[in-house]
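The block underneath contains the structure these notes are about, expressed in structure tokens.
Every protein chain except one is present and positioned as in the full complex.
Let's turn to subunit A:
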Amino acid sequence: MTALLQLEDLHVFYGASQALDGVTLQVDEGQAVALMGRNGMGKTTTISAACRMLPLRKGRVIFAGQDISNWPSFRAARLGIGLVPEGRRCFPNLTVRENLIAAARPGRWDMAQVQRLFPRLRERADQYAVSLSGGEQQMLAIGRALMTNPRLLILDEATEGLAPVIRREIWAAITRLRGDGLSILLVDKTLSEILPFADASVILDRGHVIWQGAPDGLTADLQHRYLGV
């Protein structure tokens, strides 16, 4: 398998405090990787660095064979990194349709395809994003990332704080995307939802990768020590 995203020895600081201390991980073409760890261990920082939204003190971000360590985030997005940020972060005062077309780039995913994946976005097309429910906003955030026609979809806590029925709907959609061969890097804390889904998992602890491997290698001891299960 060929590597799609390679993070090599990332060091990231927020002012004087170090958030990442040499994170190295890889997502292969067509793979789904779960990034796990307790709150504050560097998961969101890692994906923000991968999307080129944070400066690196040291290390490299390589995507599809290109060193994008010094690229601005919009170019990283155009190269194929689609981010669904934590807390949805839609454009609140744009309509659903405007949120989607703002991100549109040519490719397989267009408005009709996104609306087929999430029929509710068709019903709500002319509503402002701010007036959507949390679940609908999450669908919109995923749809918006798909409109960029990404090669890698990064999902940060995609189902956090949502009702169980909505969670299932969103997981079903993500599973379909995965079935289509889209590479996925996801951050989540709910093991039961991730484990059947991911090919590999990575555990972060205080800015380090302390374990990576196939999800079935996650022993009860690891889960207890690093995931607080």
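Please note the rule applied: a contact is a pair of C-beta atoms (placed from the backbone, for glycine too) under 8 Å apart; a residue touches a chain by one contact, two chains touch by 3 or more; residues count from 1.
The working rule: contacts and distances are computed from a predicted model.
Hidden chain, UniProt protein name from the list "MoxR-like ATPase", "Succinate dehydrogenase/fumarate reductase iron-sulfur subunit", "Branched-chain amino acid ABC transporter permease" or "4Fe-4S dicluster domain-containing protein": "Branched-chain amino acid ABC transporter permease". Residue in contact with the omitted chain (choice from A:Met41, A:Ala145 or A:Ala200): A:Ala145.
Residue-wise, the contact with the chain that is not shown comes from A:Met53, picked out of A:Met53, A:Ala125, A:Ile166 or A:Leu191. Among A:Glu98, A:Glu160 or A:Asp205, only A:Glu98 touches the chain left out of the display. The chain that is not drawn here is touched, among residues A:Phe13, A:Tyr128 or A:Phe197, by A:Tyr128. For the chain left out of this panel, the touching residue among A:Ala77, A:Leu121, A:Ala158 or A:Leu186 is A:Ala77. Those residues of subunit A that touch the chain absent from the view are 51, 53, 72-75, 77-78, 82-83, 85, 89, 91-94, 98-99, 101-105, 126, 128, 130-131, 144-145, 147-148.
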